[in-house]
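Here the complex is missing one protein chain, while the rest keep their positions.
Just so it is clear, A, B and C label the chains in written order, and each chain counts residues from 1 on its own.
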Amino acid sequence: MEYVKDFNWKPNLTVKELVQNYGNIGFQSVELKKASEVIVKMKKNSAKIFLTFTSNMVTSGLRGFFAQIIKLKLADIIVTTVGGLEEDIMKATGEKFKIGNFNTDDVELHEKGINRVGNLFINTESYMNFEDRITPILNKLYEKQKTWAVSEMLKEIGLMLDDESSILYQAAKNNVPIFCPAITDGAFGFHLFLFQQKHKDFIVDVVKDFGNILLCTSQDDKKGVIALGGSISKHHAILACLLNGGAEYAIYMTTAHKTSGSMSGATTNEAKSWGKVKDESDIATVNGDVTIMFPLAMIYAMEVLKEDGLLEDN
Amino acid sequence: MEYVKDFNWKPNLTVKELVQNYGNIGFQSVELKKASEVIVKMKKNSAKIFLTFTSNMVTSGLRGFFAQIIKLKLADIIVTTVGGLEEDIMKATGEKFKIGNFNTDDVELHEKGINRVGNLFINTESYMNFEDRITPILNKLYEKQKTWAVSEMLKEIGLMLDDESSILYQAAKNNVPIFCPAITDGAFGFHLFLFQQKHKDFIVDVVKDFGNILLCTSQDDKKGVIALGGSISKHHAILACLLNGGAEYAIYMTTAHKTSGSMSGATTNEAKSWGKVKDESDIATVNGDVTIMFPLAMIYAMEVLKEDGLLEDN
Amino acid sequence: MEYVKDFNWKPNLTVKELVQNYGNIGFQSVELKKASEVIVKMKKNSAKIFLTFTSNMVTSGLRGFFAQIIKLKLADIIVTTVGGLEEDIMKATGEKFKIGNFNTDDVELHEKGINRVGNLFINTESYMNFEDRITPILNKLYEKQKTWAVSEMLKEIGLMLDDESSILYQAAKNNVPIFCPAITDGAFGFHLFLFQQKHKDFIVDVVKDFGNILLCTSQDDKKGVIALGGSISKHHAILACLLNGGAEYAIYMTTAHKTSGSMSGATTNEAKSWGKVKDESDIATVNGDVTIMFPLAMIYAMEVLKEDGLLEDN
Partner (left out) sequence: MEYVKDFNWKPNLTVKELVQNYGNIGFQSVELKKASEVIVKMKKNSAKIFLTFTSNMVTSGLRGFFAQIIKLKLADIIVTTVGGLEEDIMKATGEKFKIGNFNTDDVELHEKGINRVGNLFINTESYMNFEDRITPILNKLYEKQKTWAVSEMLKEIGLMLDDESSILYQAAKNNVPIFCPAITDGAFGFHLFLFQQKHKDFIVDVVKDFGNILLCTSQDDKKGVIALGGSISKHHAILACLLNGGAEYAIYMTTAHKTSGSMSGATTNEAKSWGKVKDESDIATVNGDVTIMFPLAMIYAMEVLKEDGLLEDN
């Protein structure tokens, strides 16, 4: 049994030291420390790691961190929504997003051509530039083949980009598949539709991609899940785990609560009833904002893994 | 300017009377009353109404209410996730879900073959029965054609069911399309995959369905959105509105908060910056549990519309 | 074991019927129905009922409902914070609060002399009028005696008011004590201080009042707690129960979550570990906005009690 310990600052405190202290503070800091340890175990025990996140995290500066995590071989499978992939491409092709304010007048923003995501701002112009960039990409894809499974298409797109901080680029380069079960739910979907209007035999095969996610791990693999936020990204990863016997490791980080019965708020405990994680799995659910909490937990894990010589770079 | 008024109970108070009172109580009760009025306006002004909800709401008893709403012509387009559609089929074919407890031991539940969704329980057996029922359905679909847009497939399935309380059944019968942008993210996706393994030319065309949702309203139509919970269901509906010039009416009901920058917590105000709703639209965002709040707001609207002779039945 | 049932609207649905249906819908609607039943049981089994609420609920139109509940003998002990008591006096002496907006510019409001509580507005003028009214009240109290226990002072103030919708008035008239453990934390505190500056022997005895709340129930009484929101109001009531052997019945309604380890988010289950409620008590914790949920649960209980002839009026 661990005891509560009085926390004390000392100059030049590192993130790793702070997270170590969190384990003896209380409430969510304790859960965050637990989550950090689960990440360390995933890697030490060679689990295949699913990393899932929502679009708004790619809007944020976590995007480069996700790319770095892929580069460092700390994620084996990515599941996300299409909005984030669009924005990854935008950023990889020069668009810049701004730090704004949660309380700005939205009608004024609309008049200025600024789209708000919480306290972040995306120019409508960035979406227009995206349109210019996505059309030649779709043309190249179509030249290669007519029917595409989603993750195969995303890999191909990643190979066309040239940005070390891009999720699509790093995933493609490191053979990490990206699954996106709702590929049409965004501007990208609109452009796929326009393209198909001109090329009737152009098909995006989502059913085939279900096989791809199913087969990228197996009953024999140890499996770990890092689910940031909720949505289908989280659900799709744990469904794939369920069909392969359940994950050995899982951490959920979310602002949602279990009281709503929603997927976003579903806990790693609830996942046990389904067999999404194993009965005896190592799990942690941390409640709060991912932009603050995920870097803390992940950096702790990275520092420990580095010390233990388990952090590969490519 | 409205004033706060002291609320007082009188015997046999109706839901409509309570919601009327809510408008002068304060905090979320005021927003709920606003949302009720927006629903009334949507219908009075002949807006095409998008109704979106998440799977867990179909797990709950709201399922029959959604079916009734479709039957009463109070929703023109449905957007949801596949988990809810699976459960709608399960219920339509005799499966029963139980009222459980948020705090039940999940390992014990797993041993008993019970899957937990908040405080609701679904037997694993229900999923096995679903498997038996979905295979002949897929066979019939395949006999008819090889390539299916999602909403067209869902209509066909609805026509095969026979349950007045089924969302798929009522939607099919009333020509209300159901869109499900992540059709593979559930047990249904797994069965689609198994089916495709045997029938290589079986294709689910999600890109074509983007065209379907885009074309089921137009710039000229007035558009209204009732978004319950978050996820891609909410996003897909407002994206369709955005591409058709923005909605005139929108209400969001959610337990999520805007502080996270997530789609679930995004407000109807934020939607203005994107043009998802018009600058001068009638909007309301209500914070709280949909199972409590949505019946209140919707019943108020139904009672008012009935009094005004605007409630069609089929 | 109860089953999930499809909810269906029928015209002129009453609040009682809706709450009955809630029991078979799911998530928080199920917990709300449970809470309603616990309130019925409290009264049927002649428990002494603690009703606790926070200031903002008195800002809202729930104020008149609380007064009605006291009048109908459905609350035996009130615990609240001083802000609400100030506002009860303001309203009893003619001040009106307005329904505003959560997003109004606060600097503009400040310039107009409007103070915001969420989406409710209180004029600074109302506070100035309160000053004019509280001074003669304090004079009268001082003429009577120099040292006052808080609840005794509040009873005396209640007797000076003349408003059927006033909490202080109804409590005084029905011999329901009001406890306010932080009596100085508001404008009232400031006026007490100014008064004491002129009358050095004027003493508010909070320690004596601890005895009063302790002695208004006993080990032998059945005890029930209806805690709305968090704060010291909630804590003080359950502390009094703890010291008298624990409550038999308890419902908590709150927007806070247990993940924070705060009193506001503490559940009725957590209360068992402390003996604040008995191990075998009837309890329910409902998550959400009290302005929506409390009328629902309470009206259900009132209707049932009325049918059973258990609703006294004075």
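By definition in this document, a contact is a pair of C-beta atoms (placed from the backbone, for glycine too) under 8 Å apart; a residue touches a chain by one contact, two chains touch by 3 or more.
Everything quoted here is computed from the prediction, not taken from an experiment.
Asker: Among C:56, C:126 or C:217, choose the residue that contacts the chain missing from this document, as touch is defined above.
Answerer: Looking across C:56, C:126 or C:217, the contact with the absent chain belongs to C:56.
Asker: Tell me which residue among A:70, A:85, A:271 or A:298 touches the hidden chain in the full complex.
Answerer: A:298
Asker: For the chain that's not shown, point to the residue among C:181, C:224 or C:295 touching it.
Answerer: C:181
Asker: For chain A, which residues lie in contact with the unshown chain of the complex?
Answerer: Here the touching residues of chain A are 1-9, 11-16, 18, 21-32, 56, 59-65, 67-68, 91, 96-99, 103, 118-120, 165, 269, 287-289, 291-293, 295-296, 298-299, 302-303, 306.
Asker: Determine and list the chain B residues touching the chain excluded from the picture.
Answerer: Touch set of chain B with respect to the missing chain: 26-28, 103, 257, 259-261, 287.
Asker: For chain C, enumerate the residues touching the unshown chain of the complex.
Answerer: Contact residues on chain C toward the absent chain are 54-56, 59-60, 81, 83, 102, 106-107, 109-110, 114-120, 147, 181-186, 189-190, 192-193, 196-197, 202-211, 214, 229-232, 235-236, 239, 243, 255-266, 269-275, 279, 289.
What we mean here is this: only the chains that are shown with their structure count from here on.
Asker: Copies chain B and chain C touch; is their interface built from the same residue numbers (over half shared) or different ones?
Answerer: Comparing the two copies, chain B and chain C contact each other through largely the same residue numbers, since over half are shared.
Asker: Report the inter-centroid distance (CA atoms only) between chain A and chain B in whole Å.
Answerer: Averaging C-alpha atoms per chain gives centres 26 Å apart.
Asker: Cα centroid separation between chain B and chain C, in whole Å?
Answerer: Between these chains, centre-to-centre, one finds 36 Å.
Asker: Do you know which chain C residues sit against two or more other chains?
Answerer: 26-28, 103, 287 - these are the residues of chain C that touch more than one other chain.
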